[in-house]
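Only a single protein chain was left out; the remaining protein chains are all shown in position.
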Amino acid sequence: MNEDVKLSEDERDCYQEITNVAMGQAADRLARLLGVYVVLPIPNVNIIEINEFKMTLKSLEGNDTVSAVCQGFIGAGIAGEALLIFNDASFSDIAQLLNYPGNLDQHEELEMLMDVANVLNGACIQGIGGQLDIDFSQSHPMVLGQHCSIANLLSEKKNTWKQTMAIEINYTIEDHNINCDLLLLFTEDSVLHMNRLISFLLDD
Amino acid sequence: MSDTDTDMTEFHWFMDILQTIDAGLVVLDRQYNIKLWNGFMENHSGIRPDQAKGSNLFELFSEIDQDWFMKKAEAVFLLNTRAFTISEQRPYLFKFKNNHPITGRAEFMYQNSTMIPLNNIEGATDHICLIIYDVTAAAMHKFDLAQKLK
Partner (left out) sequence: MAGKVLICDDSNMARKQMARALPENWPVDVIFAHNGEEAIAQIKEHQFEIMFLDLTMPVLDGYETLEVIRRDDLPIMVIVVSGDIQPEAQERVKKLGAIDFIKKPVDKARIEAVLSEYGIIGETPDE
């Protein structure tokens, strides 16, 4: 990559709208799985540098420890990762909604993390794919950490990338202490491909 | 449902599964031309099935060491036996990007592969199927362990 990737206002608006529809589909599935109402905010779309990425992660932390799962997806020249970050305080409420009995140990928390990741990641990734007419391959989810601080999620990795397009979706569930963030992260090359794909959606 | 209908349904299921499965499937003929190319291969290579089918494997993917690969594959064609390669021998066959391009460390996807003989009605092996597995996570762990033990 020689030049910095930039998004025009129209392009940013387009990604926001595409994500809005995809996250609506994801929320619908989560809502039906848990029997709740999922609060949907407007997604944040930004091109960020590696340092800003680490700061974005830190800002999601709050006072709580987190658990995180990430899953890669790829197709039609577009590659990225879905990073699902869960506030650990959320687990007991989710356990109730999913009817997991008794006290939770790390094993059960992992089960719930995977259950929620499967629903949210899958619906978002395929939801975006559906609107762009792409059938994305999804890799197995990988646990980045359980009960850790965000700083530990990305320690000492050799960074081969400069910029990423980050789409941040925050899910909260009404009347429950459940809070998770889904970060869709696209590589620099992908953004160029996607800008070409969405240009037909932007044409008058 | 009649027997034919059941067969057709099962056939469609298999086709769907082979397209979505998280492993690469490539069928090659005796001249190493590509006859089958599944969703995994398409999405990781950026080459569509209609582009891949009929093309020669080594022409499309110059990163594959032709002599090394053919030695392994010929054994499968001639002996009707399976062959395996592991990432410790060669990190990859196809140079694909790491599935975790943002949070991951590896520069590319580490791969294990299996080659299985496919026989015709006469029992001769006239095609082979190459199955590609992503073993990047395991490879990274092994690497970390080796570093710690130094």
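Note that the chains are named A and B in the order they appear, and that numbering of residues resets to 1 at the start of each chain.
The rule is simple: contacts are C-beta pairs under 8 Å (C-beta built on N, C-alpha and C of every residue); 3 or more make two chains touch, one makes a residue touch a chain.
Note that the structure is predicted; figures quoted are calculated from it, not measured.
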For the chain that's been dropped from view, list the shown partners it touches. A
Selected residue (touches chain absent from view) among A:V5, A:A27 or A:I134: A:A27
Who touches the missing chain here, A:E17, A:E61, A:D115 or A:E188? A:E17
Taking the full complex into account, what residues of chain A touch the chain not shown? 10, 13-14, 16-17, 20-25, 27-28, 31-32, 36-38, 40-42, 131, 201-202, 204
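Heads up, the rule we're going with is that only the chains that are shown with their structure count from here on.
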Centre-of-Cα separation between chain B and chain A, whole angstrom: 29
Mind listing the chain B positions that touch chain A in their complex? 20, 22, 39-40, 42-44, 46, 97-105, 107, 134, 137
Given the complex with chain B, which residues does chain A contribute to the contact? 53, 70, 72, 74-77, 79-81, 83, 135-140, 142, 144, 153-154, 157-158, 160-161, 164, 185, 187
